[in-house]
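Okay, structure first, notes after.
A single protein chain has been omitted from the complex, and every remaining protein chain is retained in its original position.
Let's turn to chain A:
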Amino acid sequence: MTSPASSSEVKYLIESSEGNTFDVSGAALRQSNTFNAMFLNIGADGPIPFTDYNEATLKKVFEYCEHSVNEENYSGPKHQDDLSKWDLNFFNEMDQKMFIDVINASNFLDIERLTSYCCERIARMLRGKNTQEMIKVITLPTAEELEAKQKVEEKKAAAAKKVAEKAAETAEKTETLEELPVQQLVQTTRNKLTRKYLSFSNE
């Protein structure tokens, strides 16, 4: 449900993956470009479903948005050293899992400021490190994972190839039918119907 449309006090209901709903102010929600593109002009009739993300993650993301409502418009990345105490606490409170969930949600909701701060924070993990040191802080896919991924991609490619071949075949048939003279086309259709009828009768 959307609350009455009085610009600054507009509240929206957000639905999480658990099916729970909670309020977010319009001003906070407008920091999400995804929201702006989807709902701002047409309005939302009922809770807005962001059901790929759990309640804790969404609340964390919107906590950030509520906090930065009064900050000047986002004008590019800010250096981590320039972050406020509140911002630093906000990030430091999160464990790794929550941090990743927040990045994913922020990326989906397209909240530039939050996504960019998260990314800068990750980049700091790699700052000043060489290849050997980088390997110690980030997980690289194992050979098995890469192999499994390659198999999935090969399967996908094979499936896509089949679909493409089928589509090409259908197009070819359609083309052939289109090229036939009218009388012949009628006859072809009749034959097909007869065959269908026959097979139906046999059943």
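Keep in mind that, in the parts below, a residue touches a chain if its C-beta (ideal position, glycine included) is under 8 Å from a C-beta of that chain, and two chains touch if they have at least 3 such contacts; residues count from 1.
Note that in this section contacts and distances are computed from a predicted model.
> What is the protein name, per UniProt, of the chain that does not appear here: "Exosome complex component RRP41", "F-box domain-containing protein", "Large ribosomal subunit protein uL23m" or "LSM complex subunit LSM3"?
This omitted chain is identified in its UniProt record as "F-box domain-containing protein".
> Which one touches the absent chain: A:25, A:54 or A:107?
A:107
> Which residues does chain A use to touch the chain missing from this display?
With respect to the unshown chain, the touching residues of chain A are 77, 96, 100, 103-104, 106-107, 115-116, 118-120, 122-132, 134-141, 146.
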